[in-house]
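Shown here: the complex without one of its protein chains, the others still in place.
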C-alpha cells in the first residue's frame, strides 16, 4: 500500500495532545492577567520592564543556543518568552534597563545553558537571574518602600501605627470589624493604589493578587499544574505565619492576609515553584518541596534580612529537589515487603 | 635569657609534638600493618585508563590488579600496544610475547541502495533499540542496521558513520579494543589482524535464494569461489564463505567468480 | 624498633630544625610587625580622634594594666612635650559582630573624639554609626564623669538600636578607665 | 458503583458498537504453528496433502504450547519454515488453499461438560488447543493448571477489553450470555471455587441492564472504570479484591485469584460442548478504516483480507495488531489472524505518534499515570545513558510496558522504547 | 575589650545556623573545594566523605584548640600555629587511617579512601584556625567544628544529588566535571542567601 513499506515503532502508537510548547503557551496565557494588572498599576514602566526582559531573553537565548551549538528553538517553543516574562514580573518597576539585560544574561548562561539547556537546569533560570541582580545590584532591587514590602514582622506594627494612614487613605475604619476585614481583603486582592502624592514602588507583577489567581485558575483548569506545590507552599506560609505570630490578636487577620496575598507569594506558589524542571516529580515530593519552600520563605521573612526571601527560598527548594526525589518515591505496585 | 627562651620553646614544642606523633604513628604502622602491593598502582598508571572493559575486567584498575595477581596475562589489555606490555612486563619482571595488533572491520556491505528494507523504522536511534521494533528494519537479519551504536560507543573515536549508511573504521585510531564488536547487536564489526589480506565482507548465513532476493552484495554461500580457488583456501560454513589467509596466495580467481563481490582483497599482493 | 627510631628521629629532626629557623625569622621581624599592625589599623583612627599634636603617639605608646587580666595600649598625644590627650581602644557588641572603637580623651577629662575602626554592621542601617558623623561626634559634648544613656542624652540611629547601644555601652565602659590610666601615666 | 485503579489514562477512542459479523473465509489461509506463549508446534503435514477442518496440523510436548488445528478444508499449499510472526520474529506455518467445502473431520458430538470430572475437562481443554486469548496466549490448560496448583479461591471473568476502543469482550458478554454463564460454571467447577466475579466496563450499559439477573448465583457483577489499562488482570484483582500480585512478573494466581478473559471462557464452552477445536477468533478492526467492525474471523485469515473487508482508507501508514497502546506494529499484511490477536488498529500518517529526543522536563506526568507506581522518567533517563543497574534500582523490571507514560509525556520521549531497550540490554548482559 | 558574656542556648543555636547555612564553610568561606568536587559523583561516596569530615573535624577542632591553649600560648609561640596544627591534623588523620584499615576493612573501604584527601582539605585546617581567630572557648570550638563539618557535608550531599542527574543533562563537553561543579556550588551558595540574617 505504500512503497517504502509501513512504519514500525514500539508502542504506544497514540499520544496525548499536550506538548512542551503547548504547556509553555498555557503558562504564558495564564500570565496575561498579571501583565495587564502590572500595566494598569505601573503604566509605561511595566511595559518597559516586561518588554526588555522578554525581548532580551529571546535574543540571548537564541545567541546562547547558537554558541553552545544547540538547535535554535526560540521561535518554535516559547520557553525563552516564558522565562523572560516571569523574570520581568518579579523585578521592581524602577530597575534600569541594562540591569534587566545583565540579569537575563546571567540567568540564562549560568542557570541554564552551561547545564545543557531546557530540561537540564537544576535551578530556575529566571530566579538565578533575579538572585544575581539581588546580590549584584542590591540598591536597584530594593522594594522596601512598597506597602507590599511591609510584610516583615515589624511591618505589621507599622500597619498598626499608621492606622490613620489606612483609614484616611483607603477607608479601612477598623481592623476588627467585618467591613474592615472585607475592605482589607479587597485591597490586598486588587492591590494598593498609591495615595495622591505617593509613588508606587514594588515588583511589576506582584501588585495585584487577583490577576495572579485568575491565571492560576486557568492553569488548574488546563491541568498544567497539580495542587501539590501550591498547597504545600501556601500551607507552609500560612502555618508559619500563624504559629510565629507575635503581635496582638487584632492584627492576626491582616498579617496572614498580607503574608499570603502579597509580595511574591502567589506568583511563587502558582508560577515559579511549579516549574516542572526544577521541582520533584512525585505528588508527595511536590508537597514536601512546596512546604519546605514556603517555610523557608517565612523563616526568612520572620527572622532574616530580606524583605521577601521567597525567590531564594525556592532556589533552596530547587537545590534540594534531587534529594527529595531520591527519598520520596512512590511504592511500586506489587512490591513485596521485606524483599 | 629572653632570646634563648624564644628559640628554645618553639623547638621544644615542635620536637615534643613530633616525637609524640612519630612514635604513635610508628607503633600504629607496626600494629595495624596491612600489605598493599605498590605494583598494582604502577601497572594501573601504565594502562590507558579508558575503562573500556575489553579485557573482561571492571575497568583498568581491576585489570591491573588481575595482571599483578597473575590472573590475567600481561597483554590482557586489548587497547594497549606493545610498548605498554613491555613496560608492564618490566614492572613485573616478566618478558612479553607480543601478539599481532588487531583492528575492527565492518563485515557488511549492505548499503541503503543495495540491501532491502522491510519497513520504515521510527524510534530510538540505536541499533540495539531498533531490534525491538519488528526485529530490525533490514530484510537481512544478519546485516548492519546502520544506526551507529558502534560509532557512539567506540572509546577511541575510531568509527564514523559513512554517507552510505555503514560505519567506517579509522585504522590509525582503532586500538582493537573490541567494544564495537560487543555493542553491535549483530556483531558486524569483527576484530581482524592488521595484516589480513583477504576477507569475505558479509555476515549472512542465509541460503542463496534468500540472499539473492534481499541483498545485491551479500555472500550467498553459492560456493563458486570455493570451486575457483586453486589453493583450497576457501570453505563454506553455514552458507557463508570463509577464506583461510594462510593458504591464500591472492591469485585473484575467487574475485572473478564471485557474483556479488562479497570477497575482497584488502592489501596489495 | 629500628624503623620507629628512624621515623622518630627524622620527623623530630625536621620539626626541630624548622622551628629553630622560624624562631630566628620571627625574632627578625617582630618589631616591624608590631609597628605595621598599629600603623595600618590604628593610625587613621588616631589621626581622626586626637587633637593637634607634634609627637608620634604610636612610637610613644604605653601599655597600661587596668585590671588583673586587662592590659590596654594607650597612645599619648603631646604638643611641645606636654600631654594633651590620650587615646585607647574599646569595643562593644553590634548587630553584625564586634564594633571596635578608638576613643580619645583630653587631659581635662572631656571627650576629644570617637571613631569606629572596625565593624560589620548592615550598610544603610547599622553602618550609619560610621557613615553619619553626627553620631560619633555627639559624644564630644560629654566628659568622663557623665553617664551615657541611649535615648536620653545620647541619640541613637533609628532602626539600628543594637548598633547604637553597643557603641554607647562600649564608650561608657571605657571612660571609667581614664583615671586609672592617668595615674599610671603620671 | 464503579471500581477503579491508581494511575492509567483515559483515551478518547470510542467503542466499535456494531454487532459481531462473520468474515467470509478467504481463498488462502496461513496457520502459524506458534499461536501461544511456548515454542512452535511441529508440523504434521506434507505439502499437497488434503485437510479438513479440525485436523490436527501441529503438535508440541511443551506445557506452554497448544496443539494447532486446521480451520478450513482444502489442500496444503506450502509449509514455509520462516514465516514472519507478529513480534518481528519468524516461525513455521502451514498455508492452506481452501476448497470452499467447509468440511469437518470430526462429527459434532454434543457433550454434557458440566457433568464431567475436572480431570476429564482439563484433558479436553488441553486437547482442544484453547489458549487465553491475547498477545501472551498462554495455553488455557497451563493457566488452569497453575491456578489449581496454587489453590486459588476466586476467579475473575474479565469482560473488560484491555485496549481502548476494542469491543470484543464488550460485545461478547451480551451477545453470548448463555455460553458465558455456562463457561463460568465450568471454570468454577474445574478450579473448585465458589467466588466468581464478572468484570464489565462502566461504558457497557447493555451489559449492566441485561446481566445482573442472569449471572446472580453464578458470579458477582463488578463494574469497572473505562480506563486503560484497567483490563490487565493484576489491576482487575486490585480493583475488585484489593489484592496486589507481587511484582515483577507477578500473576494473580500468586494471590489466589485466576483471571480469565470472557472471550476465552465463551470459547471454552463452545469447544467443550461439542468437543470441537476453536477455529474462529473475534476481533475488532478500527482506527483509519472506512467501516470499523467487530468480526468473527477464521484463524489464519491474512490481515489484508480483513482490512479490505473493512475498507482501508487510502494511504495507511501503520497497521497494529492489538490496540493503540500495547499493540505491535506490523510491516506485512500477509500475517494472519491468530489466537494472539484481538484487534487490528490502523493509522494514517497524520495519526502517528511523534517521538523526540528532547530532554525530560521532569513534569512528572508519567509518574502520575504509571499504574505500576514507577518513575518512568528516571528509568528511561538511565537507560538512555546505558546505566542499566541504576535503572534496575528504580525497578525497571516492574514495568509492564503499558505505555501510559509515553502516552502522556509532553516531551514526546519514547519512554517505553527506552525501557524495553534497557530490559533487552540487561538480558543480553546476563547471557 | 569588654568581658565576654556567657553564651545562652540561643547563641549556640545561632552559631550552628551560621556555620551550617549562612557562613557555610564551603560555599561562602571557600574551604574544601577539592574534595567537594572530587568525591561528589555518587551519593554514597558523598555521604562517606561527609561522615569522614564530620568525624575528623569534630576531633581535630578541639584537639588543635587544646594544642593552642595548653602548648602554644603558655610557651608564647603562637606564631608557629600553622606548623603545629598541620602536624597534629596530619598525624591524627594518618593514625585514624592506619587503625581503620586494620580494624574494619569494610569501614575503610567506605570511609578510609577519603582520609588521605582530608589531610589536605582546607576545610579541616581552616575551621581549626577559625576556632582560634574567632576566640571560641572549648565548647564553642567543638560546636563550631562540628557545625562547619555539617555544613560541608550538607553542601556535599546536596551537590551529589544534583550531580547524580548530570549524566542525563546535556552539559557541553567543555563545561563538564569541575567547571559545572563550581557553577553548581555557586548556585547552591546563592540559594543559601535565603538564610541571610538568621544569625549574626
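As written, the chains take the letters A, B, C, D and E, and residue 1 is the first residue of each chain.
Basically, a contact is a pair of C-beta atoms (placed from the backbone, for glycine too) under 8 Å apart; a residue touches a chain by one contact, two chains touch by 3 or more.
Please note the rule applied: contacts and distances are computed from a predicted model.
Trainee: Between "Ion-translocating oxidoreductase complex subunit E", "Spermidine/putrescine import ATP-binding protein PotA", "Peptide ABC transporter permease" or "Pimeloyl-CoA dehydrogenase large subunit", which matches the UniProt record of the unshown chain?
Mentor: Options "Ion-translocating oxidoreductase complex subunit E", "Spermidine/putrescine import ATP-binding protein PotA", "Peptide ABC transporter permease" or "Pimeloyl-CoA dehydrogenase large subunit" narrow down to "Ion-translocating oxidoreductase complex subunit E" for the missing chain.
Trainee: I'd like the shown chains that the missing chain touches, ordered by label.
Mentor: Output: missing chain touches A, B, C, E.
Trainee: For the full complex, which residue in A:9, A:38, A:73 or A:132 touches the chain that was left out?
Mentor: If we include the chain that is not displayed, A:132 is the one touching it.
Trainee: Extract the touching residues of subunit E with respect to the undisplayed chain.
Mentor: 27-34, 37, 79-83, 86-87, 90-91, 94, 116, 119-122, 124-126, 129-130, 133, 172-175, 178-183, 185-187, 189-190
Trainee: Determine and list the subunit C residues touching the chain excluded from the picture.
Mentor: Touch with the absent chain occurs at residues 3, 6-7, 10-11, 14-15, 18, 21-22, 25-26, 29, 32-33, 36-37, 39-40.
Trainee: What is the set of subunit A residues that contact the non-displayed chain in the whole complex?
Mentor: Residue positions of subunit A that touch the missing chain: 102, 106, 109-110, 114, 131-133, 135-138.
Rule of thumb we're sticking to: only the chains that are shown with their structure count from here on.
Trainee: Quick one: how many steps at least from subunit A to subunit C, stepping chain to touching chain?
Mentor: Minimum number of steps from subunit A to subunit C: 2.
Trainee: Return the chains shared as contacts by subunit B and subunit C, ordered by label.
Mentor: Touching subunit B and subunit C alike, sorted by label: E.
Trainee: So, comparing C-alpha centroids, which chain is the farthest one from subunit B?
Mentor: Chain C.
Trainee: Centre to centre, using CA atoms, which chain is the farthest one from subunit E?
Mentor: In terms of C-alpha centroids, the chain at the greatest distance from subunit E is D.
Trainee: Where the centre of all protein Cα atoms falls, which chain's Cα centre is nearest to that point?
Mentor: A
Trainee: Could you grab the centroid distance between subunit B and subunit D? Build each centroid from C-alpha atoms only and quote it in angstrom.
Mentor: 44
Trainee: Just how far, in Å, is the C-alpha centre of subunit E from the one of subunit C?
Mentor: 32
Trainee: What are the residue numbers in subunit C that touch two or more other chains?
Mentor: Only 15, 18-19, 22, 26 qualify.
Trainee: Can you list the subunit B residues in contact with two or more other chains?
Mentor: 6, 9-10, 13-14, 17-18, 21, 25, 118-119, 122-123, 132-134
Trainee: Would you pull the subunit D residues touching subunit A in the complex into a rising list?
Mentor: 6, 9, 11, 13, 88, 234, 238, 244-248, 250, 312, 315-320, 322, 324-331, 333, 345, 347, 351-355, 358-364, 367-368, 371-375, 377-378, 395, 398, 401, 403-404, 406-412, 414, 416-417, 420
Trainee: Show which residues of subunit C lie in contact with subunit B when the two form their complex.
Mentor: 3-4, 7-8, 10-12, 14-16, 18-20, 22-24, 26-27
Trainee: Across the complex, what residues on subunit E touch subunit A?
Mentor: Per the stated touch rule, the residues are 43, 157-158, 161-162, 164-165, 168-172, 175, 179-180, 183-184, 186-188, 190-198.
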